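The structure appears right after this line, and notes come after that.
Missing here: one protein chain of the complex. Every other protein chain is in place.
On to chain A.
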Amino acid sequence: MAYGIRLRVWGDRACFTRPELKVERVSYDVITPSAARGILEAIHWKPAIRWRIDRLHVLKPIRFESIRRNEVEEKLSASNVAKAMKAGSTRAAKLYVEDIRQQRAATVLRDVDYVIEAHFDLTARATEDDNAGKHLDMFNRRARQGQCFHMPCLGTREFPASFALLEQDAPLPAPADELAGERDLGWMLLDIDHAHGMTPRFFRARMHHGAIDVPPWDSEEVRA
């Protein structure tokens, strides 16, 4: 793991939605590797590299809060729209925000703080200019200065993620006492396989004193 990085991310709220509970969103207990990858990509990413999450450290106790909001539910049959288009008028394709309102509750995490340990691989799209050291330097430089491509978020965009680089020689912050011991977090989303028709891949997440080892993408324990 020559090209590893460690990034600390924290925020007031977070929502790493469980795919099975996504209408009224319920967050996983902890950040998913997929969300962690998204945060890294918000800071630095090029098609030449692919981030791999190695380990996640949970530093604060796991607490939840419920928020209910007005959201929109879209749905209009395509045939109606086709009709409207043919007629050149928008009359047949009406959908009013007031009428398509849905009140949805979200069970989100409060006051989270994580350390993401990750490295990257070069992909098939890497050219001769793409040496790993360059990308590593770029990531470290940006993370150190607080630079980012766009503000990273904790699951959804309304929960911005503050971030700071954990330097190579800096000690890992200690997790809260409540996180001592083993905890089985059940099956958790590892990431979405974009190469194979967006298949989600899952792994059995186990937390040991706040640390979760993320299995490699192609290992035995990862199930599609």
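Everything that follows uses one rule, which is that contacts are C-beta pairs under 8 Å (C-beta built on N, C-alpha and C of every residue); 3 or more make two chains touch, one makes a residue touch a chain; residues count from 1.
Assume contacts and distances are computed from a predicted model.
Entry comment: the absent subunit's protein name, as recorded by UniProt, is "CRISPR-associated protein Csd2", drawn from "Quinol:cytochrome C oxidoreductase", "CRISPR-associated protein Csd2", "Na(+)/H(+) antiporter subunit B" or "tRNA 2-thiouridine synthesizing protein E".
Here the missing chain is touched by one residue of A:16, A:51 or A:163, and it is A:163. On the side of chain A, the interface with the absent chain consists of residues 12-13, 65-72, 74-78, 80-82, 84-85, 88, 90, 93-98, 100, 103, 105, 110, 142, 145-151, 153, 157-160, 162-164, using the contact rule stated above.
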